[in-house]
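Our next item is chain A:
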Amino acid sequence: MTSTDVKSAVRADSGLLDVRGVQKTYYGSGRTVEAVRDLTFSVGTGELACIVGPSGAGKTTLLKCIAGLLPPTGGEVRLGGARVQGPPPGMAVVFQEYGRSLFPWMTVADNIALPLKQKRTPKPRRAALVAEALESVGLRDVPHAYPWQLSGGMQQRVAIARAIAYEPDVLLMDEPFAAVDAQTRAELEDLTRSLWRNLGMTVLFVTHDIDEAVYLGQRVLVLSGSPTVVMEDVAVDLPAEREQLSTRALPRFAELRAHVYEQVQRAKTFHTAPAAGASA
Partner candidate 1 sequence: MTLQPRRAGPPPAPHPRSRTRTGALPEPLLGLLGLVLLAGVLEVLPRTGVVSADYLPPFSEIADALVGVAGEESFWQALLDTAEGWGYGLAIAVGVGTGLGLLIGSVEVLRRATASTIEFLRPIPSVALVPLAVLVYGTGLESTLLLVVYAAVWPVLLQMLAGVRDVDPVARDTAASYRFTRWARLRHVTWPTALPYLMTGVRLSASVALILAISSQLIIGSPGIGKEIALAQSSNAVEEMYALVIVTGALGVCVNVAARALERRVLAWHTSVRTEAVT
Partner candidate 2 sequence: ACGSDSGGGGKSGSGKADITLGVIPIIDIAPIKLGVKKGFFAEQNLNVKLQESQGGAAIVPAVVSGDYQFGYSNIVSLLVAKSKGVPVKMVSVGARASDDELDDGSGQLMTSSSSINTVADLAGKKIAVNTLKGINEVAVRTSLEKSGVPGDDVSLVEVPIPNMPAALKSGDVDAAMMGEPFVTVAEKQGAHPVPVSYAAMGKQMPFAGWFVAERYAADNPEVVKRFTTALEKSLRYAEEHPDEARATLDSYLKLDEGVSAAVTLPGWDPTTSRDEIENLAKLTVDAGLIDDLKPLDALLDQ
């Protein structure tokens, strides 16, 4: 299949993501880890799904398989009907290792502009997108700094800015707000939702913060501990208009939150041999 074929197929139904029986085992020097055992779910075009699960469950692995960066050992990922075999067009990823995903040899602005250049975004539009993205993550002042001159949280926000400036059809985010302060986090959450609603992207959002998952998502997928399966798929039936204080104050929010929390707690001991039970 040529790349134009893929492209047009994706355009047709560019966001429909289908994860079918994905299985991933890492074979390393003497260490074999079955990170993901059997994951099957799908995310419709324009949906915003959050993924929670214990540390080491395989969330990052799953995201990489979806992004076409890692070939699954079994099963397949389909995006817009086509099988994902390499990074599909129109997809942006915010990596958990944000620090290493920024190019240290480029300034912040260049880091954000480069993917746009790759997309052949015209120059004036590019400059506007970069400035806008930086503005929206609260980094208006640093376009000419290098990533290593920034604090952890600022680096992470640069990575986010790069992804949103790209205006992707599908956005994968791996714990994107882990290093920012509470208030910035809230702002970024709202930013994510508004971008999602305005641009109609499909968003897959990995987080450890259960409140965040419930607040952001239309659905929350709860993964079990490693080897990973989908433990539960919680539909978040909160109103579409969300607001930090009022939404979080809703009784339904508290219910959902409690439910997901319970599930996550169960997730760690989901498999008969509860390997990772911290004992302290």
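Going forward, contacts are C-beta pairs under 8 Å (C-beta built on N, C-alpha and C of every residue); 3 or more make two chains touch, one makes a residue touch a chain; residues count from 1.
On the choice of candidates, all candidates are chains of the complex that A comes from, given by their letters.
Bear in mind the structure is a predicted one, so any value in this text is a computation, not a measurement.
Visitor: Which numbered candidate touches chain A here in the complex: 1 or 2?
Guide: Here, the candidate touching chain A is 1.
Visitor: Mind listing the chain A positions that touch candidate 1 in their complex?
Guide: Residues in contact with candidate 1: 64, 67-69, 86-87, 89, 91-93, 95, 97, 100-101, 103-106, 114-115, 117-118, 146, 148, 166.
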